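Following this message is one structure expressed as structure tokens.
Every protein chain except one is present and positioned as in the full complex.
As written, the chains take the letters A and B, and residue 1 is the first residue of each chain.
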Amino acid sequence: MSFSTAQILVPDRPVASRLVQHKRSRWIGWVIGVALFALVLPLTVSDYWFSAILIPLLILSLAGLGLNLLTGYTGQLSLGSAAFMAVGVYTAYNLDLRVPELPLLVSILGGGVMAALVALVFGLPSLRIKGFYLLVSTLAAQFLIQWVLVKFGWFSNYNPSGVISAPDLSVLGFEVETPRARYLLTLAIVAALFWVARNLVRGETGRRWMAVRDKDVAAATLGIALLRTKLLAFAISGFFLGVAGCLWGFLYLGTVEPHGFDLNRSFQILFIIIIGGLGSLTGSILGAAFFVFLPIALSNLAGALPVGTVDNGLLENLQQVLFGALIIFFLIREPGGLVRYVQRAIQYVQHRLGIARNSG
Amino acid sequence: MSGNITTAGASEALAAVGVTLEFQGVQALDDVSFSIRDGEICALIGPNGAGKSSLLNVLNGIYQPSEGFLRAHGRVLRGARPQLTAKLGIARTFQHLGLFPGMTVLENVLTGRSLRHRSHWLAQALGLPAARRDEVRQIRSAEAVIHFLGIDAWRDVPVGELSYGVQKKVDLARALASEPSILLLDEPMAGLNKLDKADMAQLIRKINQEHQVTVVIIEHDIGVVMGLSDHIIVLDHGQKIGDGSPAQVRANPAVIEAYLGAGGTESSADTHESRPEPAVAL
Partner (left out) sequence: MEFFLEVLIGGLLAGVMYSLVAIGFVLIYKASGVFNFAQGAMVLFAALTYVSLIDQGLPPWLSLVVTAALMVLLAVAVEAAVLRPLVNRPPIVLFMATLGLAYVIEGAAQALWGTQVHGLELGISDAPMFLGGLLISSFDLVAAGIAGLLVIVLSLFFSYTQTGLALRAVADDPLAAQSVGIRIRRIWVIVWSAAGLVALVAGLLWGARLGVQFSLSLVVLKALPVLIIGGFTSITGAIVGGLLIGAGEKLAEVYLGQLIGNGIENWFPYVLALLFLLVRPAGLFGQRTIERV
């Protein structure tokens, strides 16, 4: 059964490999983005925004990015994302607990590395197994890892329900306590990793990933080592997901229980990149934004109706229905995801501005 | 016909010795042996289904022969995978393209530079100067090939948006980017109009002469084949039925009967019809 994510990225309409082609426009976009996230927001928004919206948005973007590197760019379908996040946070927790001299950032790094190694192991079957069948390897990872983390109390320091709490956070001597501080730390880490991903994706590594995704026989003919390329994708994806898991547990929730990283979470991350855009860095962010804002929008909508029309349980189910319906809608209308819509909008604006400039 | 091929001649580039290929009971190739000299253009011709593409796939390691072996630059190859043949300097184009649709022309051609890349992924990830310099080097090389083939205008265009003729050139550019010593071309002119065909033929000649690349080309247009090649190998039903210079092959009765037909100037359109009557005079 041929099953490559490449097939989604080549619908009837062509795909531009850059969000915005014009160099100067890209610079402007970057400056605006950085100014917004690093300066404007931290100074203007409320604590609620930090804790409940921006931080999860950033972390889910990172998780989506991790999965996108593996599934969107390299074409390896995975349903184990949440498990790799769990490996990351439980590793970091144990490092922090048992080696107290280690700075927080190093523990997080360790969490990422461990997740990378575990993901690598579950990527090994890709040597023999292709496409859809590979799904079973990451599913095995998802269930096996969850079971291990609960079964062996050592991981959660013998907490009876397998729950761990975030350690006190301090970076380079600064206490990270307030929502704003946590937001800035999250932003710094996520931005750094996005930069790393950008370097990888733009260069030889990214090209090899996409080659393996698009036509692996042709890639082999060019001398590209298929297994090594896929394993690198699994490992780096695992690293990103591991760090995302650490951030999720330490900087967002404050506590972690194994069920927070269940199959449902893996599906959510997959949905984020399907809706946001497979094989796109920006798409990961857009998908995460969609995922974070949709429930809020729905709650507000329900709040506008007379009290009692819609109760919370019903709201959740309606959310689920809407989510599923939107996925189907996107797949029918724009399989390239939200990022394609944004691309077209930008091209439209550029087109109009271009015309205005020429005639002026 | 060539003499003993079980040992390499002095200037042999590529050889097949007793190659047999089977697919679930269907025999695609049957005891095929030949030797290709360094620097020559060798055409592989034969009716549809003769096994030409299969043979090319064996030559670059995509298929493993059930019997027999290959020799590349004197080195015996048994069970070699495409990655190994690539390292030995063999590059190829594909009949149904095989370009990477998610990337631009430049990026596709850059994949051809894969084996030449020196930088480590970690260096790339951290944006280290050495990695950046290596990338710039590879881009310059790729741009040189793009310029050679005259497709600079489409450098940053996603290949899915290109016309068929340009895509064919990108496929060729990607193969050339690896600086091969042996170039395998699988119907590089299929679907091209007369003008583009002539253009492509000229390019192939240029590649062969100016860059000393041995070329093995599968082609249906006999006119092109006769004009371009130094050496022709004819396959029919998986067996070699002709092997020699264009003049020799032309006069070979087995080849005439199986393939060439009246006039000896069969164009690609005719191969879809049933086999023509044997020629009365050539």
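Basically, contacts are C-beta pairs under 8 Å (C-beta built on N, C-alpha and C of every residue); 3 or more make two chains touch, one makes a residue touch a chain.
Given the structure is predicted, the values throughout are model-derived calculations rather than measurements.
Peer 1: Just name the one of A:A225, A:L318 or A:I346 that touches the chain not displayed here.
Peer 2: Hidden-chain contact among the options goes to A:L318.
Peer 1: Which of A:F37, A:F143, A:W195 or A:Y341 sits in contact with the chain that's absent?
Peer 2: A:F143
Peer 1: Could you please point out the chain A residues that touch the chain left off the display?
Peer 2: Given the touch definition above, chain A has residues 1-5, 7-8, 77, 125, 128-130, 132-133, 135-137, 139-140, 143-144, 146-147, 150-151, 217, 263, 267, 270-271, 274, 313-314, 317-321, 323-328, 331-332, 335 touching the missing chain.
Throughout what follows, only the chains that are shown with their structure count from here on.
Peer 1: Per the centroid of Cα atoms for each chain, what is the distance between chain A and chain B, given in Å?
Peer 2: 42
Peer 1: What does chain B use to touch chain A in their complex?
Peer 2: 60, 62, 81-83, 86-87, 91-92, 94, 98-104, 107, 110-112, 114-115, 117, 119, 121, 124-127, 131, 135, 138, 156, 158, 160-161, 174, 178
Peer 1: In their complex, what parts of chain A are in touch with chain B?
Peer 2: Contacts found on chain A: 6, 9-10, 14-17, 21, 195-196, 199-200, 203-205, 207-208, 210-211, 213-215, 217-225, 232, 236, 279.
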